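Every protein chain but one is kept in place in this view of the complex.
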Amino acid sequence: MSTPTAVRVWENHLLRYRKIWGSHLLGAFVQPVLYLVGMGLGVGALVDRSTDSIVLLDGITYFEFLAPALLATTAMMSGGQTSLWEVADGFIWSHRYVAMASTPLRPREIADGLALWHTTRIALAVTAVAGVLALFDETRTWGLLVAIPAAVLTGLAFALPISAWSSTRKNGSSFPAVIRFALIPMFLFGGAFFPIDQLPEWLQPVAYVTPLWHGIELCRGAVIPSVDAGPVAVHVAVLLAYAVVGLLACRATFAKALRP
Amino acid sequence: MSDAVIIASDLRKQFDNFVAVDGIDFEVRPGESFGFLGPNGAGKTSTMRMIGCVSPITSGSLTVFGLDPNVDGSEIRSRMGVVPQSDQLDPELTVAENLLIYGRYFDISRSECRRRTVELLDFVQLSDRANDQVDPLSGGMKRRLTIARSLINEPELLLLDEPTTGLDPQARHVLWDRLYRLKQRGVTLVLTTHYMDEAEQLCDRLVVMDEGRIAAEGSPRNLIDRYSTREVLELRFAIGENDANAATLEGIGERCELLPDRILIYDDDGEEALGEVHRRGVDPVASLVRRSSLEDVFLRLTGRALVD
Partner (left out) sequence: MTSRAIALRIVPVELLAARRPQRMVERSVMFYRHAWLILVSGFFEPLLYLLSVQVGFSSLIGEVTYDGVSYDYAEFVAPALMAAAAMNGAIFDATGNVFEKLRHSKLYDTVLATPMTASDVALGEIMGAVTRGSLYSIAFVITMWAMGLVGSPLIVLAVPACVLIGFAFASVGMAFTTYMRSWSDLEYINAVTLPLLLFSATFYPLSAYGGWSWIVYFSPLYHGVVIVRGCNLGVLEWSMLGNMAVLLGLSWVGLRFTARRIDGLLLT
């Protein structure tokens, strides 16, 4: 039996990743640690001292509030970044995908392979963060094992739609804007650092639409036993919808870019 | 005291332990048009960059306008225009802005920069693209813009590193005409090129460089007389038969050059040589008798065909 086509594409990505895996994992590991210590413990000390916060955080400590959310934010950042320059690189700079498309591989198989690769890479980053969380008493629960796939799904909900969009770009000039105007606002306001109830009324529905909030709710509910994740099925459905639509969009845009 | 614009003696350039320019001597006189020829990697660009005061010399001596590049680099550069081998236009600015800001680097007043920009864009026929970004310009347009840029400070000396590479034949002729006009105005030209016809057209004097050394120096006519015969006989054979025939042709003409795709026989009388070829029973697919050109000099001196 021959290797499935998507796996062949995946291997190509893996080959390139071997050169940079060190810095990728280190980044995925160090950043959350810094946020955990700097914000979780540092700001946490201030938060937990205030009486209002007990109500606002539903009785958990700030550390417990922030830590599981970092699984989801890391997935988003990791998935988001690789799907900008790296994907565009395959089309406009190194022409990697263009080269692949001149082999028997079809565009949709290249898209599927990329999706498989995104899954792998996000899973690596998320697992690194989970490893960090396992070091702290508050977050060392079996729930981490449930949170990992939830976070990976969150990452895919970003990576796939963004990949579809990047593949239609002629250059990378609009990429920093995606990070600045989409990813960072979600990172700051998506419910990782403070509950979204604190946002102005009109902004809250926006948060409900973003994949990040759903991912954070799932991770927090899984890791911290006393937290109620809310309608789990809805969270998963929203994330799945983003990922699946993203994948279908990728297949379409890849086909358009590679077989114009 | 010599009034030469550039004087180099025993000039050397070494990168780490690789010698790019290996002790060359030459002089460029005012108003002259001087060329560097040579195969890829001969050291032409390295030499040009030293003259342009952007590459410190390793040893030997070099003066430009009678000044030392090490000490008076800025002063020298202010009187010189440079067309680098790769255009290096500013991709973040428009066509006109590229010229404007470049003039400002020379401390030319803003209004004067604007005036010259209009004039130069007209000179290189880019006026209609003045407000476009440079990235979408075609290769030849970029080259023309680079040339316009080098003229913004009304230089006395113009360094052109492969000025017409990438231009279509018509654009090349336009450029030759422009350079010729600058020369008429007394501008000294120093250029490198891979096109022998360009060298014959533009250069009063030229040197052929190879592996960092000067292999020959003189005017195009003079070099041809010295290093080649009056005529050349070109013979083409069916694929794979070059070598076999070369042996049979041994001894015809003054010299014989075996190229991948043809055989060249150097003789003052090409027709006579062709007769001898036939007498020996060799029957080429095609034959041609022509006058010697710089290309033959180049081949003789560097042992390499022009197109690597």
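Each chain gets a letter, A and B, in the order it is written, and its residues are counted from 1.
The working rule: a contact is a pair of C-beta atoms (placed from the backbone, for glycine too) under 8 Å apart; a residue touches a chain by one contact, two chains touch by 3 or more.
Please read these numbers as outputs of a predicted model, since none were measured by experiment.
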Chains shown that the absent chain touches, full complex: A, B
Residue of B:Lys44, B:Arg77, B:Arg262 or B:Arg300 touching the missing chain in the full complex: B:Arg77
Hidden-chain contact residue, picked from the options B:Ile7, B:Leu67 or B:Leu93: B:Leu93
Touch residues of chain B, complete complex, unshown partner: 15, 52, 54-56, 73-75, 77-78, 82, 84, 86, 88-94, 97, 100-102, 104-107, 153
Interface with the unshown chain - residue positions in chain A: 20, 23, 27, 30-31, 34-35, 37-39, 42-43, 45-47, 50, 52-53, 56-57, 62, 177, 180-181, 184-185, 188-189, 193-194, 198-200
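FYI, only the chains that are shown with their structure count from here on.
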Distance from chain B to chain A - Cα centre to Cα centre, in angstrom: 55
